[in-house]
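What you see is the complex with one protein chain gone and the rest in place.
Letters A, B and C mark the chains as written, and numbering starts fresh at 1 in each.
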Amino acid sequence: MAKQIRDPGIGEKFNARTKRLMNKDGTFNVRSKGIALKRIHPFQYLVNVSWAKFALILLLAFTTINLIYATIYFSLGSAGLKTTIDMSPISHFWQCVFFSLNTLTTVGFGNFCPSGYKANIVAGLEAMTGLLGFAFATGLLYGRFSRPSSKIGYSENALIAPYNDGSALMIRLVNLRNSIMTDVDVDITFTYEERIGNQYMRRFYQLPLERNEVNYLPLTWTLVHPIDENSPFYGKTHEELKEIDSELMINLKGHDEGFGEQVHSRTSYLMDDVIWGARYIPSFHVDDAGIVLLDFEKLSAYEKVNLDREPVLLNLV
Amino acid sequence: MAKQIRDPGIGEKFNARTKRLMNKDGTFNVRSKGIALKRIHPFQYLVNVSWAKFALILLLAFTTINLIYATIYFSLGSAGLKTTIDMSPISHFWQCVFFSLNTLTTVGFGNFCPSGYKANIVAGLEAMTGLLGFAFATGLLYGRFSRPSSKIGYSENALIAPYNDGSALMIRLVNLRNSIMTDVDVDITFTYEERIGNQYMRRFYQLPLERNEVNYLPLTWTLVHPIDENSPFYGKTHEELKEIDSELMINLKGHDEGFGEQVHSRTSYLMDDVIWGARYIPSFHVDDAGIVLLDFEKLSAYEKVNLDREPVLLNLV
Amino acid sequence: MAKQIRDPGIGEKFNARTKRLMNKDGTFNVRSKGIALKRIHPFQYLVNVSWAKFALILLLAFTTINLIYATIYFSLGSAGLKTTIDMSPISHFWQCVFFSLNTLTTVGFGNFCPSGYKANIVAGLEAMTGLLGFAFATGLLYGRFSRPSSKIGYSENALIAPYNDGSALMIRLVNLRNSIMTDVDVDITFTYEERIGNQYMRRFYQLPLERNEVNYLPLTWTLVHPIDENSPFYGKTHEELKEIDSELMINLKGHDEGFGEQVHSRTSYLMDDVIWGARYIPSFHVDDAGIVLLDFEKLSAYEKVNLDREPVLLNLV
Partner (left out) sequence: MAKQIRDPGIGEKFNARTKRLMNKDGTFNVRSKGIALKRIHPFQYLVNVSWAKFALILLLAFTTINLIYATIYFSLGSAGLKTTIDMSPISHFWQCVFFSLNTLTTVGFGNFCPSGYKANIVAGLEAMTGLLGFAFATGLLYGRFSRPSSKIGYSENALIAPYNDGSALMIRLVNLRNSIMTDVDVDITFTYEERIGNQYMRRFYQLPLERNEVNYLPLTWTLVHPIDENSPFYGKTHEELKEIDSELMINLKGHDEGFGEQVHSRTSYLMDDVIWGARYIPSFHVDDAGIVLLDFEKLSAYEKVNLDREPVLLNLV
């Protein structure tokens, strides 16, 4: 019989049936109650938020700071601000806004100048705020941009394909980036739910793979889990596996030479994503010059094949 | 008998009874004599100091630099500084301060301009100082902000809870951040003090855990040390363990996906923090949509239970 | 017989004869079809592009931004821009370009000033763009400059040299940088192509080395693969190895103390790069002061020697 492993930290005992544990994008189906806001580290938030939201946050932050300083200049009265050129069409408040903008960005055209002790000191503070604030924003901008990330393409479906005398579970993946990945390591955790009284127990299995690491990943790589007596798939039909909320969780680690750092990727397959009796169509071929040509469009391409006898159980007899 | 390990580097032989070795926040109860100031690396200091102190240090540093340059301009006499607008209410020294501020922040409104060879050269130097200084301050600001850190919540108390036929030491923890932690690894070191002549010997044991690593940490994780004949807790009463200055030191490592780096956490429990005969109340449940709901408020929640027979010793007979 | 290993991820089954799998510079002979553009991460591109192209991209980006803003100012008419000094020889459009330049770089001389609501707001936006843009460009500049990289020199030829009673494959390498490398690790993969029907199968062997790691790399290091019955070279002639498209792929990892990070290096040798019957001339000697003198010019220097009997096969009898 297949060897069960410990819960990988996702939880074992539940009071009710759970949705898929891991989503397609590698996140978990857990929500939290209680200290929601305090859970967010501002750096992590600002680095992970979408680019559109990030731009909005920046604009709002700088506009707010600008208006705060503008209000201070305004409160100092018209004596606090002198103009060297004619500013007749612009009201005093807007003059304060524009002067504040000149100061915050340290552009200091000189069309507006601070006048008197207070205005000069406030302008000094604002210029400091601007220098620190903009450089900080740029740090974040660059941090977001240079953040190591992987972009692994997984075939849309997992396949139960012919393999030696029997069959095997196969999942094909590729590095969608043009950087070279090295020392790539994958594991597949299989989980299903078992009802015991009014509790639901999650069972977990680490699927043995034909190979679970490659040195380089310039081409597609097909993960192969042979379905033999050591497999929890052994002797199960597609329907049986669906009924017990089966799920395959993929976890990949590798060194990305483009970033010079370790990157991670996760995804999961439900039984609806698994095709019984199919095999992948080759995704690369050698051209006349002896160069290997990889076709990304074919990552998920498969053809139906007869597994001879059904269900999988019989394959292994 | 339980297997003793080597001193984890904290010291074995002492001339007197020591306070707890590790504090709740993971620091050690060691003070140093001799080269105190030289021990501080300025980067480490500026990155670890509180935000309030950091802001104060920045303000002081820039004010000081500003005043030094202001004094230099002042010493050049009134010929060193020309104003393009009327500055009548402001004394010459303060004009120098404001000009210096304009230059240090490179805002350069133009209401003040350097005049003559010396003032122009000094102003050039000050602008360089400002550029390097502010960008350096921002580096620190961003370094502080983006610094990988963990925020692990540990249950307020460790419990001696029923476990199989006997009992076990249990400690519950959770990732208080909303980032995903992976490959989390924990060890618990148990230490107590033994008097030999007029020396105090610290003994150390690495407590065997039911499991000491999880792949993911989206939920709470309960560390379980079974109290059997391999445990240094075996056959000891709560009082006996208190008398010998027992202490549990927790050491956690994991990969934080929000930062993309390894983070660490440490804490320690004294025997006063251990509840004899209690078990944790579940901290999560599945809602109607099949989503797991985690309640942080319940991290430390426990209920008293009867360990049947006391002390622990009898549990294991 | 020599022990075959798994495909290191480069591909095993091909429809035709392939060119060398790995190029001299460590890249792979793979081209991709389909999502070419989306494969490029902009950070990886900008960090890896040549310095000349990088400078061009920066200049183009800033010129474009400058012209866009200049056009906006121009569209606001001559009322949008005031000059404090006589600008008679410069046309209005170019005045807008120069004002835009003053604003984008936040230099703000004050010879041009924005006038009216619109021009002031646009100038504020441009100054922000400039601050963010230039700091971002600098982040990239510094990121490129500080990027950890290795510069390992490999001898031009691999040698089949006398070794003990027989012979060995030898490759000499050196750290061309003056930083100290520690914990250096090397493996050599040997591959050749076998025709089966109309398919070409790549075979892979990890060559056992006399030693595959050193603690420090201040001198040259000669990799030695003894050609005995465990070697896939055993009993093969130079010609035979050429015919089956043999290739040696070298993979090196080490810690570079200058960067404080792990660096990688790869290269490959074809059979045309291998000299049968030669040995390396020593690359260092001790001078009168007892200092070891390393001569980089001699890295690839070898002298022909008689392997006594040919082919290699007989060496090992």
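The definition used in the following text is that a residue touches a chain if its C-beta (ideal position, glycine included) is under 8 Å from a C-beta of that chain, and two chains touch if they have at least 3 such contacts.
Here the structure is a predicted model, which is why all the values come from computation and not from measurement.
J.: Per the definition of touch given earlier, which of C:I180, C:M201, C:I244 or C:L270 contacts the omitted chain?
T.: C:I180
J.: In the whole complex, not just what's shown, which of B:N48, B:T63, B:S78 or B:S91 touches the removed chain?
T.: B:N48
J.: Hey, which of B:S115, B:N212, B:N230 or B:S300 is the one touching the hidden chain?
T.: B:S115
J.: One chain is left out of this view; which of B:L58, B:M87, B:A123 or B:V186 touches it in the full complex?
T.: B:A123
J.: With the missing chain put back, which residues of subunit B would touch it? List them for me.
T.: Residues of subunit B in touch with the missing chain: 6-11, 14-19, 27-35, 38-44, 47-48, 82, 84, 102-103, 106-110, 112-117, 120-121, 123-124, 127-128, 130-132, 135-136, 139-140, 143, 147-148, 189, 200, 251, 261, 264.
J.: Given the full complex, what residues of subunit C touch the hidden partner chain?
T.: 58, 62, 66, 84-87, 89-90, 94, 98, 101-102, 105-111, 134-135, 137-139, 141-142, 145-146, 149, 151, 176-180, 182, 184, 211, 214-219, 221, 255, 257-260, 284-297
By our rule, only the chains that are shown with their structure count from here on.
J.: Same or different for subunit A and subunit C, where same means more than half of the interface numbers show up on both copies?
T.: Different: when the shared numbers are divided by all numbers used, the fraction is under half.
J.: Counting only C-alpha atoms to place each centre, which chain is farthest from subunit B?
T.: C
J.: Residues of subunit A that contact two or more other chains, please.
T.: As it turns out, subunit A has residues touching two or more other chains at 84, 102, 106-110, 135, 139.
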